[in-house]
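The complex is shown incomplete by one protein chain, all other protein chains being positioned as in the whole.
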Amino acid sequence: MRERLEVLLERLVRASIFDRIVISVAALFAAVLIGGILVFVSGGFASCRAGLDVAGMTFCYNPMQVYYELFFGALGHPLEGGWQFTNGSLATTLQQTTLLIFAGLSVAVAFRAGLLNIGTQGQLVVGGLATAVTVVYAASVVPDGLVGTVVLIPLGVLAGALVGGFYGAIPGALKAYADANEVITTIMLNFIAVGITSTLLSSRFQDPNSNNPQTAPVPEYAEIPTVPVIGFAGRVDFSLLALAFAVALMIAIAWLFARTSFGYELRMSGTQPEAAAYGGVDEKKMTVASMTLSGALGGIAGAFWVLMVHGRWLENVPSIGFDGIAVSVLAGNGPIGVGAAAFLFGVLESGSSRIGTATDVPPELVVILTGLIVLFVAMPEFFRMVGRRYVDVGSAEPVRADGGGSGADDGGENDA
Amino acid sequence: MSEPGMGTTDGIGPTTEVGEHTADTKSTGSDLAVHLDGITKRFPGVVANDDVDLRVERGTVHALLGENGAGKTTLMNVLYGLYEPEEGRVVVDGEERTFDSPRDAINAGIGMIHQHFMLVDPMTIAENIALGNEPTKWFGMAVDRDRIDRDIRDLCDRYGFDVDPGATVEDVGVGVQQRVEILKALFRGADILILDEPTAVLTPQEVEGLYDVLEELTAQGKTIIFITHKLDEATHAADAITVLRDGKSVGTVRPERTSREDLAERMVGREVLLEAESEPVETGDVVLSTQDVVVEDARGVELVSGIDLDVRAGEIVGIAGVDGNGQAELVEAITGLRTPDEGTIAYEGADITEWSRRRRIESGMAYIPEDRHERGLVMPFDLVENGVLGSQRSARFSDGGRIDWTGVRDHTEELIETYDVRPPNADADAQSFSGGNQQKFIVGREFERDPSLVVATHPTRGVDIGSTEFIHDRLLELRREGVAVLLVSSKLDEVQSLSDRLAVIYEGEFIDVTDPDTITEEELGLRMAGHRPGTDAVDGPNAGESR
Amino acid sequence: IGGFGGESDAEYQVGMVYATGGLGDDSFNDMAKQGVVDARDEFDLAFDEREPGREGEFPSAQRDFAESGDYDLISCIGYAQAEALGENAPDYPDQNFIIVDAVVEEDNVRSYGFEEPDGSFQVGHLAGLLTDREFAAGAGETNPDASTVGFVGGTETPLIQSFEAGFRAGVEHANDDVDVVSSYAGSFNDTAQGQSTARSMYQNDGADIIFHASGRTGIGVFQAAQDEGRFAIGVDSDQSLSNEDFADVILASMVKRVDTAVYNAIESVVNDEFEGGADETLGLEQDGVSAVYGDAIGGEIPQEIKDDLEESRQAIIDGEIDVPSEL
Partner (left out) sequence: MRKRFRRTRETLARYPLATALGGLVVCLLFLWLTPASWQTSTLRLAVPIALAAIGGIFAEKSGVINIGIEGLLIVSSFSAIIAVYWLGSGTTLGLSNLWWGLLIGVLVSVVFALIFAIVCIEFEADQIIAGLAIWLISLGLAPFASRIVFGSPNTANVALFDNVTVPMLSEIPIFGYLLFDTEPQVYIMLAGALAGWYLLARTNFGRWVVASGENPKALDTAGVDVRKIRYAAVLLSGVFAGLGGAGFALGTLGTFTGTGDTVINGRGFIAIATYLLANYHPLGALVGSFLFAGLNSMQDTLQTAGYGLPTELIRTIPHMTVILVLVLVGRTRLPDAAGDHYESGED
């Protein structure tokens, strides 16, 4: 039995796809563990009426309760009886999951092409505005009702994708033709996106009927419709159709990577640009193309944020794009993994409001947890070392050919 | 160089196997600078050194001879404190030592000049020489740059070097860089110098210069260990030769008591044919033609300065030259990885100067790249995925958008079988194959593209002798089938024996295009060093003296 | 699974949804919290809080409270919640809501508004009268060479612009010749920006009194005032008390009694007198807005100026002065 376990463990330590999963799960656990310790210890500094008294100190927070609220609260407390699948918390979780799938895919596409797109946030912001404005204006010429829905939603998503794609193409072109580091340019473009959109908003698109900085609402029939009977209805802004579209897009991207010439070339550019150039890939065009695709996905995230969640574009867009980085990193930049990671971060996102109300722990805990997860995912070697300590794997390193070249040796997918 | 027959090496005969020495080394009476005793060093899956013995006498040049991967570098890294051996003793100057780091080795008077220079390119020569050993002033608050300059000047005077300490390393040639490496060791007070394949990047004339330096050094009492896999160098420069094969020592010999053939056999473990054959063949139309091609680097320096070249169908044109003389850039311009700054490139009659790399691939240009790790293969991809590299959009494997992976797999498996890639596992990552097998796979993929032109750069670099023969045979076969071949190699015997015409490149220009069968290796060496034929070839420095 | 703290078993539960910017803004949200804390001290009451980071989170924050059905009152602080509440309130007809700073016409919502321009007019009047004189108090003094006053806003939104409009009108009422310079920091959080903006106003434009309506950004204004030896006017709460470090430069504050609004609402719930559908505008007359003199240096303001202010206050209440709410 023990032997078999060891064989299994050993295989996990070795095999690369398991490797990824194991590392992601381990990173999650490590982050949760450290977060828990943080919660407990910080409870010693907080003040409360009653707490756990240890060695003369009062600890106010119970990490177990915090995580219970975080993880189960996000699902609507499935263990507490009277649970309904279509509860509001789960709807929020799935709403976030949907948006994070788009954002995660956006980041993953760029990462796989060897580009660190920190700019999904900005692409989402401009794409979302484009969607809202397009739909609001188009609604005046398109008939309403079902026809409107069928015309306006694809139109809005397309507008978001186009503008987001264009906004992603900018750092791509700057990288390809001016050698400007994309990490820095995308971070800057995020700030610029906020400035441009809010200028556009205040000068042209502000909803005259509102004091909030926001555009006019899209007509109700242009919001993503919910599925009758099985769907989440009513008050929550979530549609199973949107989730289905996100999942379909996820599969499409996976197919693109695995099956198409473009996907092959994109992966190759990200893994070993010299080899890609040798194989006939124009590196500059690929840089622009993959950043455009990435930006378009970011724009789609913005479009769904507008059409599914608020029915309009608001200034102060939530940081879905940044969370997309965490999603993609946790997923090892694999499109299918993005789905799972997006769900996890959806849970964190929706659970964070549960923390805010049901516990006294500051909801910023979720940001810390996200950071910790990313940190641990970034250091797979840590878990391999731990793994090796418990399982003796003589040659865990794959036997590889003469290490002369350094480029290929680190095998890192994320070379900056 | 010490004269053969002198010194105390008499006891070491051609067949002497150095056995276990349990006795105190001092009691042997001979003056050993280095004694490595029963060294074993393992890497995951490889025994790099297997119970190796090495005895090096003071004031001599000792060659360490062996094929690629024989374990030479590893053995020296053990001596230099970079690796800790699993078994065995390291005895330096009669004292047993354990080196935990190069620092310990340096303190014990050992200096190592690595195969790849260990220089920091953007720093000056002086900074490089002093690196890690900087004398300081003001209680360690500042590097004492005056003292460094003074010390370097002293060293240069003493050993007859001529370097400018203020020059930046990336601005000077490899010959100078090597001297910087030697100075670096001497600066640290090294008495024992290890040189790892010091001649690989030098012209024959620079090699002669290096021999002079070695002679000067041994004359002043320094001990040299000299790693090489070139037979001639070993016999020429060394006072004693230890041959390694597969990590084991196969004996220490004196050069004057052995022959090249004998050494070659020890190295390889079987008899070797030292030259490949190429019989003349009918040539056809011009397939590739370059005119006045100029390539500049980012700073505007010309790397290729106006090259004219024709390659006909059924012909192998060789380009010989010391690495870094523009051959790489020329090839990149031809294959489309770089746009020439001037000039035109024609292919099967069409002007392809502006064509993309992809278009060139599609029109039948096969290319074995110089660097298989960076270009030829995507290391973390498996062989199936690598099998379609370059053809990912060709009609053969795709419909324009989708790749036909079943077809690719069949093709890859065929390649693996035909080209004897081992292990025959199409699903293994490229990085898990040994260099030779990687190369065979690349060669196969390119050859089976049904090309009309093959551009092969260093097609057998790092490949064992058996596979080398196979690759050469296939190349000749293609030529017979009427394919035009452009062959770039730094192995002189390879270009010489395979080519129908041979061009020598020096600083971006063709010095000469000749019939490879009529030119001698010395002449070739002179051309590679920039001497134009017919001018000063005969009275060039060291001409004719080396053999 | 329970926390170590245990559940509260108070008789009344209040849910607080604060404006973006959250607690610790030393003004608006903190005032609202003050109201509920005062109420807790008085009644058997417990409250839960949500601090949405951006407007988009309001709907779900309100809904989460309403959905649970545990709360006797949900307080929505800030005009930005109006639309979300407009959508949510009809869905929970039995739930009591209040909204501060906006009007939501639903039967279960009570709206509280404030006449910010009127209060701003008052402090503008004060600043306009003082800048012309030689006046020194605490760590500040007026600039005799220039008669300029400044306004620093947070974000450039209609609400904050209405502060500026009232302020400008007040200054003009005092003295036509006084210049008003204004600038928006773009954020309610950027202390460093507030500081450099204010510094630039004090030094380059010769401003001697700056009125800020910019949350945390205003702390930078106070710092600059202290450094430059000039004056500042606080907002929302009596900032000479909430930021006593700067009491020596805070002439006055344009106080907005959000705490009173919240307290009153809670009191009405406790007394079972909650009136949905009504809206109440708190102006100068109700002391909903007012110019409150600084705790430390307000006493040194000449009485005749205070009298002038009292006069203009009455005039506004009586409708004799029409204060603009737009620029």
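For this structure, a couple of remarks:
We just call them A, B and C in the order they show up, numbering each chain from 1.
In this text, a residue touches a chain if its C-beta (ideal position, glycine included) is under 8 Å from a C-beta of that chain, and two chains touch if they have at least 3 such contacts.
What you see is a predicted model, and the numbers here were worked out from it, not measured in a lab.
Taking every chain of the complex into account, the absent chain touches A, B, C. If you put the hidden chain back, the residue from B:Gly132, B:Gly173, B:Gly349 or B:Gly401 that touches it is B:Gly132. Think of the hidden chain as still there; on chain C it touches residues 21-25, 53, 150, 156, 181-184, 186-187, 189-193, 195-197, 199-205, 216, 219-220, 223, 243, 245-246.
Touch with the hidden chain on the side of chain A covers residues 42, 45-46, 116, 118, 174, 178-181, 183-185, 187-189, 191-192, 194-196, 198-199, 202-203, 325-326, 329, 362, 364-372, 374-375, 377-379, 381-382, 385, 402-404, 406, 410, 412, 414-416. Across the interface with the omitted chain, chain B contributes residues 77, 80, 82-83, 101-103, 106, 112, 114, 118-123, 127-128, 131-134, 136, 140-143, 184.
Simple rule for what comes next: only the chains that are shown with their structure count from here on.
Comparing per-chain C-alpha centres with the mean over every protein C-alpha atom, the closest match is chain A.
No other pair of chains shares as many C-beta contacts as A-B. Of all chains, the one whose CA centroid is most distant from that of chain C is B. Chain geometry summary: the mean Cα position of chain A and that of chain C are 37 Å apart.
Between chain B and chain C, the centres computed from C-alpha atoms are 77 Å apart.
Separating the CA-averaged centres of chain A and chain B is a span of 47 Å. Of all residues in chain B, none touches two or more other chains.
Interface of chain C with chain A (complex): residues 1-6, 20, 48-51, 53-57, 59-61, 63-65, 67, 79-80, 82-83, 88, 91, 102, 155-159. Residues 43, 48-52, 59-62, 64-65, 68, 88, 92, 202, 210-214, 235, 237, 309-310, 314-318, 353, 356-357, 359-360 of chain A touch chain C in their complex. Residue ranges of chain A in contact with chain B, taken from their complex: 259-262, 264-265, 267-268, 271-272, 274-282, 394-395, 397-402, 404-405, 407-409, 411, 413.
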